[in-house]
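Only a single protein chain was left out; the remaining protein chains are all shown in position.
Up next is chain A:
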Amino acid sequence: MEIHTKINEKLQDKVLHENLRNFAIAYKVSKQNAYQGLDFEALRTKVHDLKDRDLNKVMQQFNQFRENVERHGCKVYQAKTGEDACRYIADVMKNHNSKFMVKSKSMTSEEIRLNDYLEKEGLHPIETDLGEWILQIAKEHPSHMVMPAIHKTRQQVAKIFSDYTGEDVDPEDIKAMVEIARRFLREEYFKAGVGMTGANVAVVSTGTIGLVTNEGNARLTSTVPPVHIVLVGYEKLCDNFEQALDIVRVLPKSATGQIITSYTTWIKGRNPSFKSEDGVKETHYVFLDNGRLAFLEHPKFKEALKCIRCGSCANICPAYEMVGGHVYGDRYIGSIGLILTALYQGDEAAKDILKMCIGCRACSFNCPSGIDLQSLISELKLVVGKKYGINPIKKKVFKNVVAKPNTMKSLLHIGANFQFPLTKINKLNNEKIIGKVPMLPKEMDFRKFPALASKTFTKRFYKEGYDQFFASRKVFFYPGCAVEYFYPEMGLAMVELLQKSGVQVDIPSKATCCGIPAIASGDPENAKKMIFNTLDCLNNKEDYEALLVLCPTCGGAIKHEFLDFSKEDPTRYKKASQLGTKVSAFGKFLEENKIKFRVKGNQKITYHTPCHDSRSLAYSAENFLASVLGKQFVPLIDSNVCCGFGGTYSLDFASISNGILDKKIENIEATNANILVTDCPGCVMQINGGLMHKNIAVKVLHLTEFIENYLEVID
């Protein structure tokens, strides 16, 4: 099915929408409580570092693990592919004449589609995790890594149970449904000849596995049947219990916001088993490669093998929250799902779903293993973009317009002069907008578009004489496309303010694009051109105190992506690196220079933190505003959650973008503020456009314009 069809289907699913939304709200609170008093950064660095290893080290770990369990008569099988693993497990069942195998939750078994294989062989795996069991009966797959059936309502589950059991099931009574599962599954543990579990950690020093569960099903699965099979990926190996406990400390907190799960079970080798002929359990370890080992040697993708499968990258992903795990991922779900689909199943399987990442970077900052998930997705987008091509119109625009600053300037100049038949003044806030965009597809019509500015920022900068101000204190300002072509007044407001404070502002000789639109769309060639254009016209004099940006996405690009793309060009790389250290958000510069303000008027003001302010430039103007505004400031719920813009994402995945924006607007309305301040022109375009579309009278201002109009400097 085409990806947009799938997305639209999920967007219509009200149950999914409500469940994911409620979960997203509850999760944030419980996660914060669970980590209370702990240093999340330190904990995740620990996990990241203990998982930082090459193939050689992992094989050493494996060999030691194997030795520790084989010594006691356990069997260890190295499965090269998923099919190898399936076949081995089927053989164990057949050798024991066991038609039934109870399973506790294992994402690895989802990865290799074990159940399908076994069913085809006439064998019966029985999922014992409640969520997995519901889905197994319903013949579906999980839509979340730790809450597999999050897309189901109690009524749906009741129907599934009643069809399966032939009993009457009260569609409101969850407790009774859980009782049904208890009764039916209890029987299965005792009927099954084999029990299979995964492993959250595999401790090398002793050959012990650790299992993290809430239901206790893994305990029964590994206890009652006489045979225990452990299916585990090599990446779960760790040296010792200290490391294993470092992982156990973060896993439940990040997964469900629990301090620890009800059960954490440590199992070694061959335990007593009354059901076994010789009184001792038969234990098999199936170590799965299925493509993962190759990536331990990859400089970037090895990061993905640090995943501890908590699912938190999905929990905080604004796009996942809109469509759920049946679309946002494949066998694995969330950001890591996009990545592992590409690595394990190949880029063909991942090429469409990778595009669904909006690039907000929330996952990278939330991962308890410290994986920079968003940058891996970005990297993979470039790989598949190059291999399978990108939207041909986009490609043309990038190549022939955006990557050629002069052409872009002329074309947009023409646009600005000839857009008048389409423009009109939006009555609510007197802003010039495009009244009706011709031939705009319906799903894209969820916000008003700003008109192009009649004169560009650069033009006005020179024409209005801002270049004639000289001072010993200097900064360089990179306006980026949005300020240059749509919002010159944001840039000029900043220039005025700085000049009043005695700071000279220099700007690039030419207006260029930072390359992010091309990177996000998976077009590395044109991204490189844009980045080089920009690098070449950014001045790098030593006496610039800062390289200021009003668009944090551009700033983040200079800091991070410019380095990646200039790696093979030492001169440019050096320049990028030097510039990167000087990049600063405007608000940060004001704070660092201790410029003091007081508020004029009695407006009620709230603030949206742009994704790339907090997560690329490590800044948010929230504290600044809160301290200047005092009681006039109202904090915005989920201030640092994406507004849904993402550049061309808001056109490519308009319906997802719209859904994310709707939540932002709801939160804005809940503040009762009359002004929303933010400091990214992209966020302004999105949020202001959405508010105008809905006719909501909240003024949206960039921080610079807000300061210009509502604050005054205290000398």
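Keep this in mind: contacts are C-beta pairs under 8 Å (C-beta built on N, C-alpha and C of every residue); 3 or more make two chains touch, one makes a residue touch a chain; residues count from 1.
By our rule, contacts and distances are computed from a predicted model.
As stated in its UniProt record, the chain not included in the shown complex is "LUD domain-containing protein", which appears among "2-furoyl-CoA dehydrogenase large subunit", "LUD domain-containing protein", "ABC transporter permease" or "Aspartate carbamoyltransferase".
In the complete assembly, the contact with the undisplayed chain comes from A:R249, out of A:H48, A:H96 or A:R249. Touching the missing chain, out of A:R182, A:K387 or A:K436, is residue A:R182. The missing chain, though absent from the display, is touched by one residue of A:V58, A:L130, A:C367 or A:A654; that residue is A:L130.
Shown as candidates are A:Q136, A:S254, A:S273 or A:T704; the residue that touches the absent chain is A:S273. Per the touch definition above, the residue from A:K31, A:R66, A:K152 or A:K588 contacting the chain not shown is A:K152.
Although one chain is not shown, part of chain A still touches it, namely residues 19, 22-23, 26, 72-73, 128-131, 134, 147-150, 152-154, 157, 174-175, 177-179, 181-182, 185-187, 189-190, 203, 205-208, 214-217, 219-220, 223-224, 240-242, 245, 248-249, 256, 259-274, 280-281.
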